[in-house]
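Note that this complex is displayed minus one protein chain, with the remaining chains in position.
Per-chain residue numbering starts at 1, and chain names A and B are given in the order in which the chains are listed.
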Amino acid sequence: MNVLEIKNLKILFRVGDDFVRAVEGVDIHVGEGERVAIVGESGCGKSVTGLACMKLHTTPPAYITADKFEFVSHDGTPHDILAKTENEMLALRAEEMAMIFQDPSTFLNPVMTIGEQLDEVFIYHMHMKPKEARRHSIEMMKKVGIPDPEMRAGQYPHELSGGLKQRILIAMATSLSPRLLIADEPTTALDVTIQAQILQLITERCEKEKMSLLMITHDLGVVREMADRVYVMYCGKIVEEGTVDEILTSPRHPYTKALIDTIPGMEEKVDRFVQIPHNVPHPMNKPAGCYFSNRCAYCTDLCRAKQPPLFDRGNGRKIRCYYEVEELWEK
Amino acid sequence: MKGYYLKKVLSSLFVLFIIITLNFFLPRMIFSDPAQPYYAGVPEDALALREQIREANGFNDPLIVQYLKYLGRVFTLDFGESHYYKDSVWKVMFSRIPWSMVLTVSSMLISITFGILYGAVAGKRREHAADKVLLWLSGVTTAIPSFWLALVSVMLFAFTYKIFPYRGAMTAGYTLSMNGSLFLIVLAVGVVLSVVLKLLSKKNLCIFIGVPVSLTAALFASVPLADIVDVAYHAALPVMISVFSGIISYALLVRNSMIAVTGEDYILTARAKGLPAQVVLYKHTFRNALLPLITNVGMSMAGLMGGSVLMEKIFSWPGMGQLLLDACNNGDYLLSQAILLLFAVITVVCNFITDLVYHKFDPRVKEV
Partner (left out) sequence: MKKVFGYILSALRAIGKFLWKIITHPKGRVGVILVGIVVLAAVFAPYLTPYQLDDYDIAGGLAKPSAEHLLGTDKNGIDILTQILYGARISLIIGVTTGLCVTLLGATLGIVSAYFGKVSAAVILNIINVLLVIPTTPLMMIMSNLSSSYVMMIAIFTLIGWCGTARMVRAQVLSIMNMNYIRAAELSGGSKTYIMFRHIMPSVSHLLIMNCALSCAGFMIAEAGLSFIGLGDPSVMSWGKILVAAQESAFTSGLWAWVLAPGVAIFITVFGFMQIGYALEEIMNPRMKRKKDVKRQGIAPEAAAEAVFAEMTDISEDEALALKQEYVTGGRSHECARN
């Protein structure tokens, strides 16, 4: 059973009298207890998709449409996220779906203590008295491995290290054991040594609370550790979908292959780093035809003429390319 | 933290020292004979008598001795006697301070309250008409001198329509018949009550509401109602004009910082937590958006006792600004020296209080 099912999600942002096409028809589904990753370079629309799941965009400037946008809560009732009002969403956020953000230092309110910010979840969702809420907060801080939680609860965010702040955000997101946890690049702003601990913590929390995970990242290493299934996103479209092993060992879209090739190997020493030529196109200025055509090593006139659809290649494998992998490697 | 305040105290003392020095030298630069005000009634050709007065008041000493003597007098808070009012400088000043405060405190309270409300409305909905009106008004009012606005409204409301009086703080004179001891008693009772309430309920709100309420109660108890109404009637027009520009500037400040804070990441976290929109607005957005207001209010607090020279001149209001202006025009420099020093002390103290309050509301500054 799917916890989250999105069909043909499109998101626009109004900038002046023009629109930025952030997400252009994305299908995503997350099964119960499944760990799904969305991979892509910055600006490809992955974070925007994550925020849309929680309905955190405001209209204007954001305009959202989808053929299906269904979330199934703990009690099994399906919710149409797009049809929900802001007030109806309040009950879903934190209780049914929660989010961890990228930079823990800017995502915590600087003038409220850690304790106050954690308490709010219990006070407004469980209708607890402040004292009781604080007891639960400290319990949660213990669960995410914060030493001396009583002292930390009285401190302000700027007094904590980045890793501790991210733990606080995880505690905040998982305190009501939601059904779906969305993690938006949770390790990007952290030191490498802390990253592994945080990923470990997220995995632990997901297993213990039986949460589904939607991991948004640009780091294929994180994907390998954290995901069962992967969506590769480029310029607001999904270009490849498959299980983590398939994607990482036998990529079939030129973009995915290029992405994997850019990872410097530990084993062999290379003369040059592999790069993908050019930059991600500006969202207001995407190329005609296939969006990857201007950077693709295998690009043809056909690619430049018309955007290919997402071909279903069976076994849950989907690729947005006209060519089979054998055809590509021939060139 | 301690080092920060020590530095602050030292620099404040330095500022006061500079003001005192200016106070000493400016009259000696302005007047060819700094003893001029002391000659009251002495004819110009009575040179011997004038010389005697100079000698008696120490104007023949070397400049450095005069300076040290002046410093000594400042430290013993002895500002001498005003030559124009023939009374102690302290007495003259204290007869005027309350009048300045009547105008400034009331207009500041009203401006802040309505400025915050208006700014919050405008900042919450940017496409709303209220926001557009605010932006337009702030563009226009900064180009209009407030004293001209005051002149026009005096002509309109006081002369053409005769709704408000155009001069003075009361119908006759400027001495309130005030029962001083009753005022103190009521005030003390009120303050003690609010402190007790605070200790019982452990809510700071009791102090914040209790003290102003007891102050108002004390005023109403000790001053005849007719006098209060009379003063309010005279203050209405000047207060309305200051409030007009005050509301706009506070509202613009609050609006801009509301918009800045709404775009902050932690507001997204608060919304993702599923907090109701009202809670996000008041507990997260508003609290952060009001931080710049603290500095701003602190700065204008220094002007509370100083009053506004222009407003006081237009309405012949017996306040400090008018007093300083008269002192300058009359060459009454002992008075103007004391007023300038008093203003400087008030500014320094207000800066200090602003810093303390800001630190209480924004924990990040502690590392300065």
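Details
As a working rule, a residue touches a chain if its C-beta (ideal position, glycine included) is under 8 Å from a C-beta of that chain, and two chains touch if they have at least 3 such contacts.
From a predicted model like this one, the values you see are computed outputs, not experimental measurements.
For the chain that is not shown, the touched chains among those present are A, B, taking the whole complex. When the omitted chain is restored, the residue from B:G58, B:P145 or B:P224 that touches it is B:P145. Among the residues B:S194, B:T262 or B:N351, only B:N351 touches the chain that is left out of the figure. Taking the whole complex into account, subunit B touches the unshown chain at residues 11-12, 14-15, 18-19, 22, 26, 29-30, 139-140, 142-145, 147-149, 151-152, 154-155, 158-160, 166, 302, 306, 309-310, 313-314, 321, 324-325, 328-329, 331, 336, 339-340, 343-344, 347-348, 351.
On the side of subunit A, touch with the chain left out of the figure occurs at residues 10, 12, 14-17, 19, 21, 24-25, 60, 63, 65, 293, 296-302, 304-312, 322, 331.
By our rule, only the chains that are shown with their structure count from here on.
Averaged C-alpha coordinates put the centre of subunit A at 54 Å from the centre of subunit B. Interface residues of subunit B facing subunit A in the complex, by the touch rule stated above, are 264-266, 268-277, 279, 283-284, 287-288, 291, 361-364, 367. Residues 51, 54, 56, 86-87, 89-95, 98-99, 101, 103, 106-112, 120-121, 124-125, 156, 158, 169, 172-173 of subunit A are the ones that touch subunit B when the two sit in their complex.
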